[in-house]
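A single protein chain has been omitted from the complex, and every remaining protein chain is retained in its original position.
Chain naming follows the written order as A, B, C, D and E, and within any one chain the residues start at number 1.
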Amino acid sequence: MPKPRPIDYADASPAVRAVYDDIKATRGVPDVNNFWKYLANDPQGLERTWASVRQVMAPGALDALTKEMIYLAVSVTNGCGYCIASHSAAAAKAGMSEAMFGELMAVVGMANETNRLVNGYRVPIDPAFDV
Amino acid sequence: MPKPRPIDYADASPAVRAVYDDIKATRGVPDVNNFWKYLANDPQGLERTWASVRQVMAPGALDALTKEMIYLAVSVTNGCGYCIASHSAAAAKAGMSEAMFGELMAVVGMANETNRLVNGYRVPIDPAFDV
Amino acid sequence: MPKPRPIDYADASPAVRAVYDDIKATRGVPDVNNFWKYLANDPQGLERTWASVRQVMAPGALDALTKEMIYLAVSVTNGCGYCIASHSAAAAKAGMSEAMFGELMAVVGMANETNRLVNGYRVPIDPAFDV
Amino acid sequence: MPKPRPIDYADASPAVRAVYDDIKATRGVPDVNNFWKYLANDPQGLERTWASVRQVMAPGALDALTKEMIYLAVSVTNGCGYCIASHSAAAAKAGMSEAMFGELMAVVGMANETNRLVNGYRVPIDPAFDV
Amino acid sequence: MPKPRPIDYADASPAVRAVYDDIKATRGVPDVNNFWKYLANDPQGLERTWASVRQVMAPGALDALTKEMIYLAVSVTNGCGYCIASHSAAAAKAGMSEAMFGELMAVVGMANETNRLVNGYRVPIDPAFDV
Partner (left out) sequence: MPKPRPIDYADASPAVRAVYDDIKATRGVPDVNNFWKYLANDPQGLERTWASVRQVMAPGALDALTKEMIYLAVSVTNGCGYCIASHSAAAAKAGMSEAMFGELMAVVGMANETNRLVNGYRVPIDPAFDV
């Protein structure tokens, strides 16, 4: 198995093209980004993942910006470079300012710090939080 | 060194009591929760951490609810049980509904899934995300 | 301490060369890969790690391909770029097809997603799973 | 928002019951386990996640046992207690013996060890793994 | 496969007993702790792991206390409850005071915080750190 390679629209099967077309139409972009082109190596996974992303990221009880910032917070915590780059762009497109990004980062950093303080001090759950 | 134990107000030093008093006044609560009582074993760490949390979690470019949900998203990703319990409560107090929590969880799950798809397929950053 | 550097066969001590020779003979390869050349900065660690890897990765109740795919699943979850590259190659050499890789990635992604849903919903262990 | 609670069949909406019925029929079990009962707090997430799990975990290029062991390897790496318990049971049901579990654990442990050795020694990818 | 169970000395095979005896003699303790009793379900893994732990944790360029504190820092970062409990005890036995533990926790928390700030701001490595 060679290193995974992106599948461009021109080389894609009709099923993959249909997903690409839906992504482009939904997002109003001229081409899909690399994530989808690599995932297309697993056509069934591509279709399933896009259907899930489209449903999960659509505005609902939470607006699109909040959802993108949550996605970014997870990606920063996991240290996924591609995900940080693409979801920083997506969050900015949805309205995240530089000041909002700075505060998001401060919260993400603080949460990762205090999560470990809790682990190390073996803090038991307060009864009030457990009902 | 025995297992870390919580330090109650009655047993706390004046410096620790001053922090407890500030937490109680800032949050309008009758007592501090376990996190602070355990962290009080390191009085300097208690003071520094509270000063940071107070500054980072105050409303600014992001409102208090958004900050609590980001905190929760990180805690869920890290699997910190205490942190999930306490910040679910804090987010709910700041206005998170059950529907909002459900959508937050869906985004956190999706982000953790796609972060790994990106890792495994070794997806390179699109030039558009890197400027 | 400068940045760690690889130790090539020509520059290696007799003890390190003995490990390199055993790796090359066991795997039927003309040279060891970078992992071993860097780890050789700690000769005792090199010897111990190779002895463990040789024992752990040998076919037993699980065949070599299954073991390589488990190794890859962990590396993808941890986001270790080098490990993903080297163990993708090793799994492919052991028989992993592109279709198998696609399904492996789908399972790894799904597991990382549902692990977080479990964390956030604070799901207790069913009694049936705890005996 | 109180602590999440499980939704039993008797209290479930028709849409949730339909998912429960499909899980029970697909797996041949008298009741769904806690994961689904908690996730039912987000009916759309329940339906989407079950559809994904059913597709991803079905035998294909990889058999059911291999898929369950990969799921377990990820859960052990992430330290998700519920997931380890439920997928240990699922893997055992699919044919994992105690000896296979022991070897799986040895590979998972080894991979987590060497992933960090790679990080710390800053090992660059061998050219042969990057094509 | 039932839930893993501990194997007590009385029920252990001669090979497992030999490892238990060596652990007890090396550490001067009347019984081995639960980690070894569970790992004994994989006798080969027990023997290999004990041989590695004995070698890795022996005083060398780093003293025993420093090694135990590094072990604890990793366990706190990973959120491994058992490991935090057992290695807090081991570090205390090796000389860690409560003040040292408090400072260790502060560093662990800070490192987990700044690691994420680095991720999110996509900080490139300074040339001076890369030679």
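Basically, a residue touches a chain if its C-beta (ideal position, glycine included) is under 8 Å from a C-beta of that chain, and two chains touch if they have at least 3 such contacts.
Being a predicted model, the structure only gives us computed values, none of them experimental.
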{"item": "Omitted chain - touching chains that are shown", "value": "A, B, C, D, E"}
{"item": "Sole residue of E:1, E:94 or E:110 that reaches the chain not shown, by the stated touch rule", "value": "E:110"}
{"item": "Interface residues of subunit B (partner: the chain not displayed)", "value": "2-3, 44, 48, 52, 55-56, 129-131"}
{"item": "Interface with the undisplayed chain - residues on subunit D", "value": "72, 76-77, 79, 81, 84-85, 104-105, 108-110, 112-117, 119-122"}
{"item": "Sites on subunit E contacted by the missing partner chain, in the whole complex", "value": "3-4, 33-35, 38-39, 41, 45, 49, 52-53, 56-57, 60-62, 66-67, 69-71, 73-75, 77-78, 80-83, 85-89, 97, 99-100, 102-104, 106-108, 110-115, 117-119, 121-126, 128-130"}
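One rule holds in what follows: only the chains that are shown with their structure count from here on.
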{"item": "Per-residue multi-chain contacts in subunit A, two or more chains", "value": "3-4, 41, 44-45, 48-49, 52, 56, 77-81, 85, 88, 104, 108, 110, 112-115, 117, 119, 121-122, 129-130"}
